[in-house]
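Note that one protein chain is taken out, while the other chains of the complex remain in position.
Naming follows writing order (A, B and C), and every chain is counted from residue 1.
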Amino acid sequence: MEYTLAIEGREKELNFKLEVAPGENAGKAFSAEAEYSLRWLRIDENRLLLEVNGRLQPVYLVKRDDLAEIWLNGERYLVKEAEVSTRGSRGRPEAKEGLITPPMPAQVIRVLVREGDRVRRGQGLLVLSAMKMETGLSAPYAGTVKRINAAVGVQVAPGDILAEIEPCKEDR
Amino acid sequence: MEYTLAIEGREKELNFKLEVAPGENAGKAFSAEAEYSLRWLRIDENRLLLEVNGRLQPVYLVKRDDLAEIWLNGERYLVKEAEVSTRGSRGRPEAKEGLITPPMPAQVIRVLVREGDRVRRGQGLLVLSAMKMETGLSAPYAGTVKRINAAVGVQVAPGDILAEIEPCKEDR
Amino acid sequence: MFEKILVANRGEIAVRIMRTCRELGIGTVAVYSEADRRALHVLEADEAVFIGGSEARESYLDLEKIVGAAKESGAQAIHPGYGFLSENAAFARRTEEEGLRFIGPPAGVIASLGDKTAARTLMQNRGLPVIPGMTEPESELGILASRAEEIGYPVLLKAAGGGGGKGMRVVACPEELEGALREATSEALRAFGNGAVYLEKYLNRPRHIEFQVLADSFGNTIHLFERECSLQRRHQKIIEESPSPALNDGLRAAMGKAAVEAARAAGYVNAGTVEFLLDDQGKFYFLEVNTRLQVEHPVTELITGVDLVREQIKISAGLPLSFRQGDCRPRGHSIECRIYAEDPARGFSPSPGEILYLKEPAGPGIRVDSGIYGGFVVPTAYDPLLSKLIVLAEDRGQAIARMRRALADYAILGITTSIPFLREVIGSEAFVSGATHTRLIEDSFIRRRPPLNDDILAGLAYAAGELAPGKAAGISPEQPVPLGPWQTLGRWFL
Partner (left out) sequence: MFEKILVANRGEIAVRIMRTCRELGIGTVAVYSEADRRALHVLEADEAVFIGGSEARESYLDLEKIVGAAKESGAQAIHPGYGFLSENAAFARRTEEEGLRFIGPPAGVIASLGDKTAARTLMQNRGLPVIPGMTEPESELGILASRAEEIGYPVLLKAAGGGGGKGMRVVACPEELEGALREATSEALRAFGNGAVYLEKYLNRPRHIEFQVLADSFGNTIHLFERECSLQRRHQKIIEESPSPALNDGLRAAMGKAAVEAARAAGYVNAGTVEFLLDDQGKFYFLEVNTRLQVEHPVTELITGVDLVREQIKISAGLPLSFRQGDCRPRGHSIECRIYAEDPARGFSPSPGEILYLKEPAGPGIRVDSGIYGGFVVPTAYDPLLSKLIVLAEDRGQAIARMRRALADYAILGITTSIPFLREVIGSEAFVSGATHTRLIEDSFIRRRPPLNDDILAGLAYAAGELAPGKAAGISPEQPVPLGPWQTLGRWFL
């Protein structure tokens, strides 16, 4: 089997080939750099014991849709198959540049602009509050506020479009 | 709803009536002795928060077949509906008197009698070993060993009939 | 002794307080907001009272609702925890007016120490060293600007009404003052209901060292040694330890004496914390007194063997301290890491959400004061503190090793936490050498990514997770198991 995996926060995709003897919980993996001898044992729904080149590696994992959250060596990795990720984006929503969406669930505490306003690049648009911390959302580039979809006191979440900025071509 | 529950280790069945407002996680229970005001909140598959007469009671529970294992106040209760328990016995197997079955998974380490032997009441029949402890199984009454179904070294479990004793009427 | 105590807080500290109550045979009453119906502190209480909306001002900051809940439930005392109403003199006063005991210092003491500038004047008059700065709160930009010139930039804008880094801003030059004042005032108003601020000299890379004090109502005042809390992000502590690597016995004795003196000066009763800044010349300055249990109190508990919550309750019940200064001897070294729902790689931005999997570390010398469980949804309305991981070991080196091991064993899936960041800080040369100061995090630990090294392991784990049958728990080892390679392959030498 060929794997091409996307790991959140990494530029490059991860490629390796895995050869598994049918019905066996063991195999060999080959990446461009190295070869790995693997065995694995499922402990429970969220727990896996992995042995890589003779060294044991406890793994905790949760699968949500096509995204796997994997805990390994004290770190948390968000992993998905790269092909799948190009088909639809069911992972963490990333704002298209001009669509302003909050990075975390939060409450709107100030709206600093109105529809039709001209804004500078980096100008504050909204202020959110989450977990007692205030965070500002600012314009990614100079332009015009095309739409505002937020009011003070409203609870918002990643993926909600709170504002839309139309670029002015001359300023970009 | 009327409940008649059997609790393992108790002689008497437990009876109470529960009135629940439809769709609400609250109600009133009435036993012969007292009345209870109840609310409950499901936390997860194995965890329930119960409020009885204003006092919170964390509950952990596991359901296997018709038997519920319930942890409450540091104690473990095995509870099932009494009607169900009379239909079929899917709980902990209890030996009929003359059928000798081990109380826990164990290994047979000695067989002390043979088929056809006359045995006294309380005479040792087999010795088992589980978790480094030796346990003897003895005759519940005087009689004849009708059948032996055990050999040294064999792994046995509750429900396995290891020996059958036929009573001698005069001795009972 | 009290029969029932209402805990006016949430999260790990509410759970921790209830544990001591239960050990004292005291019943516990939780209060909870809309967002906290399934919170751990509700699950751990004997009774729970709903007090309103998720916004703190509709629930945990609403003192009338809380006092009402205490009366309604028949509690005889209220423990405020930290944050929320814990340093609110009006709350303490209302509690006592209703005939209930407030587990903390008297309202008058909270009020006088809560005014940070007045407190500083008081301590200065008692001969304690203080940082140069204003002695009165101020809101006029013009006046603040001229005071800043007098003190000399950089200066620190601080909220007069409370601590914890809220409403605090470093101002490097006159141009930054206006914006910083607006932000600080707004934050202070939201956090403490009081937007007043003041200015003081900003010290370069000082250490933050605080002393735990205990005072009963019979005039016995002692200290339980120091906590070093220099590691902060956004003026909030993230790692604390005791003893401080910066103190020798002489300095410790001098600062301890000053802390007891400060508590006496304020007429302090109950547990409190005297905060100092220590500059790189070994000179210390009185900063403020926190009139409540600190987040980081467990490191003191571990090195002294004293249960501080128990002492608080006993003092409030009118009992004298059962030990004297000479009886207190620290042993070993303790470190605490605060586990936050935040992403250090994105400027420590909050990361609320559902905890999909949780496994806490365990073993000798490890204590986890947790406010979460697997399946709990971390609400957006409150502080992102999930839990505290505290270790005790024979010396600092072993405590660091133990903390690294414990952090490496702490698995939380579903949300981003500060755990990998904490591992990096704890393992760093700067931390291991003990050369910590309050600017270390900003100076040396910026957005990080885990080493690329483990990516391939994560990828292999992903593949194995896809291949291994979904749920295998409960396979009895007594049952015949299909012969797999675990059984037949590998380094078997039989």
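The rule we apply is simple: a residue touches a chain if its C-beta (ideal position, glycine included) is under 8 Å from a C-beta of that chain, and two chains touch if they have at least 3 such contacts.
All values reported here derive from a predicted model rather than from experimental measurement.
Asks: Can you say which of C:7, C:49 or C:159 touches the chain missing from this structure?
Replies: C:49
Asks: Of the residues C:301, C:336 or C:455, which one touches the chain left out of the display?
Replies: In the full complex, the listed residue that touches the missing chain is C:301.
Asks: Using the touch rule from the top, list residues of subunit B that touch the missing partner.
Replies: 1, 3, 5, 7, 9-10, 14, 16, 18, 20-21, 23-26, 29, 31, 34, 36, 38-46, 48, 50-52, 54, 57, 59-64, 68-77, 79, 103-107, 129-135, 155
Asks: Under the stated touch rule, tell me which residues of subunit A contact the chain that is not displayed.
Replies: Given the touch definition above, subunit A has residues 41, 43-44, 47, 49, 51, 54-56, 58, 105, 155, 157 touching the missing chain.
Asks: Determine and list the subunit C residues touching the chain excluded from the picture.
Replies: Interface with the chain not displayed, on the subunit C side: 15-16, 19-20, 22-25, 34-38, 49-52, 54, 65, 68-69, 72-73, 298, 301, 305-307, 310, 329, 331-332, 354, 356, 360, 362-370, 374-377, 379-380, 392-394, 398, 401-402, 405, 473-478, 481, 486-487, 490-494.
In this text, only the chains that are shown with their structure count from here on.
Asks: Please categorise the chain-chain contact pattern as a line, ring, star, complete graph or other.
Replies: line
Asks: Between subunit A and subunit B, what distance separates the C-alpha centroids? Give it in angstrom.
Replies: 50
Asks: How many angstrom lie between the centres of subunit B and subunit C, each centre taken as the mean Cα position?
Replies: Those two chain centres are 48 Å apart.
Asks: Return the residues of subunit C touching two or more other chains; collapse runs of consecutive numbers into ranges.
Replies: none
Asks: Provide the list of subunit A residues touching at least two other chains, using ranges where the numbers run on.
Replies: In subunit A, no residue touches two or more other chains.
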